[in-house]
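Here it is, the structure, as structure tokens.
A single protein chain has been omitted from the complex, and every remaining protein chain is retained in its original position.
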Amino acid sequence: MTKLAIGINLRRCIGCNTCAVACKMQNNVPDGMLWNRVLTEGCEQFDGAEGVYPHLTRTYLPLACQHCENPACERVCPTGATYKDDMGRVEIDYDKCIGCRMCMAACPYNARTFNWNEPVRATGAAYGDARVPERSRGVMEKCTLCKERTDEGEVPMCVHCCPGDARIFGDLDDPDSAVSRLRREGSAEVLLEDKGTRPQVFYVR
Amino acid sequence: MTSLMKNPLVVGSGVLALVGAGVYVYQLMFGLGITGMNNSTSWGLYLTCFMFFVGLSAGGLIVASSASIFGIKKYKAVALPAVILSLVCICCAGVCVLVDLGGIQRIWRMVTGLNFMSPLAWDMIVITLYLVINLVYLYFMCSAKADPAKVAVVSRFALPVAILVHSVTAWIFGLEIAREAWHTAILAPIFVASALDSGLALLVLALFGLRARGVFQTPNELITSLAGLLCTCIAVDAYFIGCEILTTAYNGTEGGLAVVNTLLFGGTAPFFWFEVVCGLVIPFCLLVFAKNRRNMKIVGVAAVLVVAGVFCKRCWLMFTGFATPNIVGGPGITLGSAAAQTGGAADMWAIMGVYAPTVPEVVLTVGIFALGVCAFAVLCQKLLGK
Partner (left out) sequence: AGSPAAGSAGETQAFTYHNEHCLCNCMLQCTVRDGRLAMIQPRPNEDHRFQNVCLKGLSEVQNIYGEARIQRPMKRVGERGSGEFEAISWEEAFQMIAENFKAIQDKYGKDALWIQFSTEASQRFPPLLASVLGAQAGGMNGYDMGQGNGQIMAFSPWIGMFAQNTIWEWPEAAVVILANTNLVETSLTWSRGMLDAQEAGTKFICLDPRFSPTAGKADQWVNLRAGTDPAFFLGMTKYILDEDLFDREHVLAHTSLPFLIDAETGACLVDVTPGTDPETGEPVELKTFYVWDKNANAAVPQETAGVAAALEGEFTVNGTRYLTQFTRLRKDMEPYTLEWTAATCDIPADLVADVATQYAAGPSIIDNGVGGIDKFGNNDVAGHCYALIASLTGNYGKRGTGCGIYGYHVTPYEAHLGAWPLPEGMAPAPSPQGFYDVVKGDTIHGAMFFGDIPTQKAANWNKTLEWIDSLDFVCLADIYHSSVTDFVDLVLPSCSKFECADAVGGIKCANAHILANLKVLDPLFESKSDFYIEKGIAEAMGLGDVFPADGEEYARALLTTDDPQVAGFTLEKLQEAGGALRLIGSEDLIAPEVGFTYGTASGKQEPYYEALLQFGQAFPAWEQPCEAYPENPLREKYPLQFNQARSRFRVHSAYSGAKWIQEVSEPHIELNPVDAAARGLEDGDAVEVFNDRGSFRTVLRLNESVRPESAFMVESTYRQYLDGTIMQAVSNDTLNERGYALPFGPMIPYNDTLIEIKKAGE
């Protein structure tokens, strides 16, 4: 089996937002939303900090779909539009999505974005990878783990572009993959472990 | 027909319903973006009203069916209006769900690819079942050969399905692991309890209304008795809420505290306190005295308060769930709303769940209520007037 995953080394993440914009570009993500966003943990400002000056800490937390092994979103989706595929990715079949947003309420990571309106693009035209399907108004979307790229053995765009080399992509079922090696590092952890979603995206602190 | 057209309630609510329908067409053209919903708060007024209507509906039917199941004779008298009310409310609930769908044109996918793991799938099934039961019930009660035995059989199904429909609706929310405020085993009982009190209260109000219009006469004693039942239901409702808050707050977990803070002091606090004070404490204090229960004015006030209180409860239940994201970090969640599309960072992000219904959204919702009122008036005139 294949279980595609991303490991993010937070020690190397400089919060540059390149992954966020790379994702937007690659996947033709419309204005007003991002599939992948970079947070500054535990505070209200991007580039803010936790604590009181000068006793401060800061961690950037890039956050997109965690491709959960036990996806809360998939279970609640009434039409089966959301599904876990055989490469271990959680995907959406846009043709089946009725826009009920059950999955959105179910996702503990706020990883999903909905086309509340007709998608608009400041460029006035579609951009990104031509293989990425279009989504219409009323349809849910989110990180696909760059399905169109990873299907062809390419790494996801966010990984390809990460200036910090903080993002590692690969197959968790292959114990020799870089991503498996990173996960074996003691400090690897998943977000909201208590929710039982068993994310396939993990973080090294 | 002409007599219906002379009924100002029917005409007024009919017009409002048509306006609502117009807004719905507008929504179909431009998308759910015309509402206040966004990526931080995936459901808004429509689904809040859905919860509310399901509750109202279940309450009515529970009264009607317990009349025949438990042979509570005096309730039989109001079974028919109760069933009509229940039917209308469940239809409104259905409409609420439908208008909330972003991709209604693909709704047939619910039939071809239904995922039985999804609470929404079950809700659809149960609500359909419930609707059918309501219709059958109504049919048996109104048909010329109304057969008390058959009515009794249907009501044996109706009661559990009514409880089920409300539980499944609760599970749409309660099974969402993501939402600390909803994720509780007693969400279904909480829903059922408030279904009972709001449904009963609405029934009382409906009966008052019918009486005032001379369509259907309900004796005061019966109302007084219903008021007694209402009082009990309020107490049960309050009890469940108390249990829930205590369990959430007691251990001071991070998520729990966030919920309690939002509820008691935060964004949903006005709704919470309104419901506690006006929807539970005051009506309970009013109705706990037998003397008050005999005063139709007081009963009416209490019933209004209960219905309003439960509406507020639906609001705080819904929005407390969205208030605090599990992962807090600046700049937050991308909203995906119309403002987010056109504006910059300031319009695109929210740290906490944000939501305010828009005018079209409110108008459409009012339209649904109006539709309910209109349908109820018409059905009562047609079915009770005889």
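Labels for the chains are A and B, by order of writing; each one numbers its residues from 1.
We adopt the following convention: a contact is a pair of C-beta atoms (placed from the backbone, for glycine too) under 8 Å apart; a residue touches a chain by one contact, two chains touch by 3 or more.
These numbers come from a predicted model, not from an experiment.
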| item | value |
| --- | --- |
| Identified contact with the non-displayed chain, of A:Ile6, A:Ala20, A:Cys143 or A:Leu172 | A:Ala20 |
| Given B:Gly14, B:Gly279, B:Pro331 or B:Gly353, the one touching the chain that is not displayed | B:Pro331 |
| Residues from chain B at the interface with the omitted partner, ascending | 331, 334, 344-346, 348 |
| Chain A residues that touch the omitted chain in the full complex | 11-12, 14-18, 20-22, 24-26, 31-32, 34, 38, 43-54, 56-58, 121-131, 149, 152, 154-155, 157, 159-161, 163-165 |
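Basically, only the chains that are shown with their structure count from here on.
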| item | value |
| --- | --- |
| Mean-CA-position distance for chain B and chain A (Å) | 36 |
| In the complex with chain B, residue positions of chain A that touch it | 30-34, 37, 39-48, 61, 63, 72, 75-81, 95-102, 104-110, 112-118, 120, 137-139, 191-192, 195-197 |
| Contacting residues of chain B [partner chain A, same complex] | 30-33, 35, 37-40, 42-43, 100-104, 106-107, 109-110, 113-115, 117-121, 124, 172-173, 175-179, 321-322, 325-342, 348, 351 |
